[in-house]
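Please see the structure below; I have some questions.
For this view, one protein chain was removed and the others were kept in their places.
Note that the chains are named A and B in the order they appear, and that numbering of residues resets to 1 at the start of each chain.
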Amino acid sequence: MKHAKLLLAVLLLLLTSGCAGEPLSGRAVVNTLYLDWNTTGWRAVLVYVTSSASADAGQAKPEALVLSGQGATVADALQDAQSASPLTAFYGQNELLLLGPGAQGKAMYEACVYLSNDSAGRPNMAVFGVQTLAEDWQPASGEDRYALLRQLEQAEGESLYTQRLYRLAGAEAGILPCLEVDCRAGTAVPGDTRLFLGGQCTAVWDREATALAALIEGQVRSVSLEASTGRGPVRYTLELPLLGWEPSLDTLTLNARLSGYLKNLTDSGGLIHTGKQELADEIAAQLEETARRITRQTFGQGQDLLRMGFWLRSRDAAACAELERAGRWYDPDRIEWEVRLRAL
Amino acid sequence: MSLEKLSGSLQKDLPVLKQMFGDSMDLYAKNLRIRGVECAACMFDGLSSTEKLWVILLDLLSREGPPMPDGAALTNYILHASDLPVEATPVETFDDLVARMTAGMTVLLVDGSPVAVALSSQLLAYRSVSEPSGEGNIRGSREGFCDLLRVNISLLRRLIRTPDLVIEMHTAGDLTGTEVALCYNRRLAPPELVEKVRRRLQNTKIPLLLDSSYLAPFLQKGPFSFFQQAGYTERSAAACAKICEGKLVLLVNGSPFAMILPHFFIENFQSLDDYAAKAYFASLLRALKFLAFLLAVMLPGVYVAIAQFSPELFPPQLLYKVAAAERATPLPLFLEMIFVLILLEIVREAGLRLPKPIGHTVSLVSALIVGDAAINAGILSTPVVIVAAFTSISMFVIPALYEPATALRLLFTLAGGVAGLLGVACMFAVMAVSACNTDFLGMPYTAPLVPARPGMLRDGMFRFSWRVLARRPYTIREEVPPHETED
Partner (left out) sequence: MKPRISLRQQGLVVFTALLAPLLLQTRPTGAGAQVTVLACALAVPVLWILLLPAGRGLAPDGPVLCRGAFAAALAVSVACQLYQAQRFYSDTTETELSLFWYTAVVAAAVLYGVHAGLGGITRTANVFLWACGGGAVLLLLSVLGQLRVSSLQVVASPQTQLWQALPARLLLVPEFLLPAWLAPTPRQGQRVTAAVLAGWAVVAAALAVLGEAVLGAGYADQSHPVYTVARLGGVSVFRRLDAVHVAIWMLLALLRLMLSTWALLRLLQGLLPTARSRWLLIPGGAALAVLLGTCTAQQMEWVCGGLLALALAAALLPKRRKKP
């Protein structure tokens, strides 16, 4: 009896101690986070999903609302945005970080470090660059905003290359895929990909270069591209790409071999049936050139963003370290590309 | 009960008998003269058949012969020389006399004889052997135990037709003198287990015994546990299967539920059908039942914990629906869940106790009022009702665990509502410790899962085919600890 009374007392204390947690209805479930920076400081826009009250959950209709704020730091801007609503911002479902034109570059890393360290958020949220400004995030109605959110999710899924927050946090360089967002029209589609080194945009990659970068990182298994060939523009699908790394310890070079199959070769006249292998060889040559270009732009600039050097270091770490100390490691010619494609 | 012997004088014994039973109206005592000796036939009307009695007595009376010199000679004749349907052992004490009469026999008191004769004239009205209402099976025997001990024993004897089946008779209940049969296979049951259960049974002091479950607290000792260390079955085939595993089965007169000792946690997820179906399907069903148990116990608590403390676990599409539902209802989610669970228990109890014709109304009322009107009125929300209903349905898959699951479910909900997933984890730890700390005479309740033994795969969580089981059938001797040391 004594034990029961004691347990009851503890239970009552617990119930009244405020441990009951935040009710779900008091949270603003942030779906997308937009950050931008200019000389006045940081601008934050939180797009969160809510719904009308309905005991029958099947009748509930979602709508998206927008909170914006500004501050000297990312934390201040977020706090300012949250204070505009009585709800508590909840970042647990936030999967998308959009960086405005000012936030891309040096400021990008500060934002990513802050968000990565915040345990409420997701360190693997997808990061995209956009050209929209904070003021643009005011579509007409809640349903339009919700439709825009769905478009953003779709665009994220369609994007060839996905950059994660934790990879950008604390790094001096990074690859930032972009989205073309029109808040008024409620559309979002994948755009090009930007390469940032030392806080500056040093290169803009087209779809082909982006696809190659995604292939090297193992993010995609098949990709549909368009190539300019002797026969004109040709669309194709690269299936079952296999990337092999063969280090040569004598010369301390890395032979990168990309092989795969080309399907659905089409031009303006439809499916191509003749001369497919010649086309495949031409496309392979173009991919080789693109691979060398992105190698020059990343590895050649002292930033092994695609982690190609691992395959050589893992074989002879001491020699590679010696080369690095001598300043000769990041030589783009150290990685030799060979692309072999077969047309189906 | 009196161990006083019969005096041998009708004039003394009959009044004592009538006084013992307080001149009950169903006590039938008829004086008669057999072969010149005064006798009295005593029985209980309703337990014994007057017609059968008179057939026996008339047969006896019709036999010609010289008068018997005394009562002892007559008794000796009836017991050893006649071919009448009498019990082999005579009645010597009043205790024995009462036991036999209440078992439905007629006791023939013979003047001048220190012992009486028990005639087999039983005609007890009892519920016949029928299919049990619970423990539904698709295949296998449809016979279930009835309320009469002798009939239940015969059901076991019919299925185990080897001399290894031993049935010991005991009595328990100071006010009821209820017969208890301890049944086991003497080759398979561990002797030390039999001895300990027998001793505990003999030392049981209980005022009345109307069901086998009354014995459970006396037979299973140890600290508090949510789980029962004794199993129950209404099916004779299931009881026989347990006997063939080396377990002990206790049958109590007046109860159709046989108690099985020891009982393991995993057996709550097994059924007779498992052994009739294909091994892969039986294994699938057992795993499904185990999952149903976890859902039944933990789902409300986990749901409340996630909604209040860790909503990131919800898929995005579900999250806003749950938030909308929570926003629309007046009660906090935690209290709403507790309220619905208690309501479901009330509905279940009402449906159980009401007469069958009205029982259907309960389902209708609860479905319409609770399920529909309360949601339309915004008092309850659909996610909570769905979770509670799903929990209840899951519970029906394992009715044997209904009691602990009901208590645990409420505790999990309290824990989840107060402390989130940490509370759920603590409650899970308590449940795990409760199950793991329970044992029956050294055999862990969680055997053969924990500690893991080959029996876990052979016939525990999964079941191998009969070809494998036949090579090495599972018996509880595998669970008896090999050595015992001081703690």
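By our rule, contacts are C-beta pairs under 8 Å (C-beta built on N, C-alpha and C of every residue); 3 or more make two chains touch, one makes a residue touch a chain.
All values derive from a computational prediction rather than experimental measurement.
Of the listed residues B:61, B:346 or B:426, the one in contact with the hidden chain in the full complex is B:426. Note that of A:157, A:170 or A:275, the residue touching the chain absent from this view is A:170. Considering B:300, B:444 or B:460, the position touching the chain not shown turns out to be B:444 (whole complex).
By the touch criterion stated above, the residues of chain B touching the omitted chain are 223, 306, 309-310, 312-313, 315-318, 418-430, 432-434, 436-437, 439, 442, 444, 446, 449-452, 481, 483-487. The chain not displayed touches chain A at residues 7, 10, 13-14, 17, 19, 21-22, 92-93, 95, 119-120, 122-124, 164, 166-167, 169-170, 217-218, 307-308, 310-311, 313-314, 317-318, 320-322.
We take it that only the chains that are shown with their structure count from here on.
Measuring from the averaged C-alpha position of chain A to that of chain B gives a distance of 63 Å. Residue ranges of chain B in contact with chain A, taken from their complex: 307-312, 316, 319-329, 332-334, 375-383, 414, 417-420. Interface residues of chain A, counted against chain B in their complex, comprise 11, 14-15, 19-25, 27, 29, 31, 49-58, 60, 62, 90, 92-93.
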